[in-house]
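The complex appears here without one of its protein chains, the remainder shown in place.
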Amino acid sequence: MIALLVRDMRLAMRAGGGFGLGLAFFLIVTVLVPFGVGPESGLLAKIAPGILWLGALLACLLSLDRIFALDWEDGSLDLLATSPLPMEGVVSVKALAHWLTTGLPLCLAAPLFGLLLSLPEAGYLWLILSLVIGTPALSVIGTFGAALTVGLKRGGLLLSLLVLPLYVPTLIFGAEVARRGAEGLDTMTPLLMLGGITCGTIALLPFASALVLRVNLR
Amino acid sequence: MGSIWEYANPVKFIRTSEIVLPWVSILATVTLIAGLVWGFFFTPDDYRQGSTVKIIYLHVPSALMAINVWFMMLVTSLIWLIRRHHVSALAAKAAAPVGIIMTVIALVTGAIWGQPMWGTWWAWDPRLTSFLILFLFYLGYIALWEAIDNPDTAADLTSVLCIVGSVFAMLSRYAVNFWNQGLHQGASLSLDKEENVADVFSTPLYVCIAGFVLLFIALVFLRTRTEIHRRRTKALLARERLG
Partner (left out) sequence: MTLTVKDLTISRGGIPVLEGLNFTVEPGRALVLRGPNGVGKTTLLRTVAKLQPPVEGEVICAPDAIAYAAHSDGLKSTLTVSENLHFWADVFGTKGIDGALKGFDLEALADRAAGGLSAGQKRRLGLARLLVTGRPLWVLDEPTVSLDVASVEMFADTVRAHLKQGGSALIATHIDLGLGEDVDVLDVGPYRAKPGQGKGAFDGDFDEGFL
């Protein structure tokens, strides 16, 4: 399984833009928001946590269809299914690789983008913390969506339609942590809920993903 | 007498539903008309809400059905995954469009009711938001059915989506409640007598709910039959191609 992770990371780096694309998208969303709502820093500071979470979510969504599509096209997925690796392991590693290439860079870059949106000082720590805890859930849920739509023509649009409703709880609690943090309120409840969702999805969803992936391969 | 699973045989299902369907349809029509006429014309106006309160006879039953249809899809999806009865999967497929229409009715009647009461067509109230999210889940479920050619693959994938979706729908409900305490009044019907609407209103409401349930049963029977016929036609065409 480590071999699979190493291979996927290597592929992401060689393909160029594996890391960069999501980040660039995140940056553009952040830059466009002030054009849409006006440059007033009070308003921006108020909506910054929500916008940053939404941007991270969309950037994450952007790369989901690549999780399985390439392996499906060149036949690797069939070969992996007949290999000694359990399918649950394969989907978990795929989700981890997706998080390392999109989620982690987003977490690291978020403070910089927070600066652009005049996020209040108290908010930075909570923003990063909420993203670090929340984005793994986004990757795992997204992997489930990608497994559902692998091999479908026009799968990309359908993938967004299926995955976005599943993102609702994560988005609500994640943005709530960041917002309350920025306003100096108590963040414990949403933070615990967010952590609970992430742990739950990481523990259970790979079984569902592996099941639908096997169905899609036959 | 055999077990209930006998009716999962398509042939048996077609035969049984052929007998049952007309009766259920008639009963549904009668109950619905009775309930709605009673509710609209023979109940007093509410002292606060005036005559707008009467939209309750569409709003509450459709909202109840919107949730219950999803629950029924969850049950039939589980039956398909565990026992592999095609009728079960097809019933889930047949129920989804009915469910999404119920959700839309609930949302639209809610908006029409909300306008005079709250002064706005839409508010990001937890209940309204939950229904909007439910609508999105229905949309994704139906789109996935449409996107896949192989019927068994489609049944498997949509069933798993339905189960995972149910869990996330519950989560969303709690998340939304946490996110915004709302305007929406408490439940119109509950076991706790104190909160209930008055009896003059509730009796026709029960009749309307029964009517909606019967209507749903009739529609699902009808649509499941259509789906079975469609599968059968497809199979016959395939057999012809094989020669």
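Things worth noting here:
Each chain carries a letter (A and B) given by its place in the written order, and its residues are counted from 1.
Simple rule for what comes next: a contact is a pair of C-beta atoms (placed from the backbone, for glycine too) under 8 Å apart; a residue touches a chain by one contact, two chains touch by 3 or more.
As the structure is a computational prediction, the values presented were derived from the model and not from experiment.
Touching the missing chain, out of B:59, B:85, B:173 or B:225, is residue B:85.
Only one residue from B:39, B:151, B:165 or B:204 touches the chain missing from this view: B:151. The chain not shown here touches chain A at positions 2-4, 6-7, 10-11, 14-15, 71, 73-85, 217-218.
Against the chain not shown here, chain B presents residues 8-11, 84-86, 149-152, 231-232, 235-236, 238-239, 242.
What we mean here is this: only the chains that are shown with their structure count from here on.
Annotation: 32 Å between the Cα-based centres of chain A and chain B. The part of chain A that touches chain B in the complex is made up of residues 144, 148-149, 152, 154-155, 158, 161-162, 164-166, 168-169, 172-173, 176, 189-190, 193, 197, 205, 208, 211-212, 215-216, 218. Looking at the complex, you find that chain B touches chain A at residues 133, 136-137, 139-140, 143-144, 147-148, 153, 156-157, 160-161, 163-165, 168, 171-172, 174-176, 178-179.
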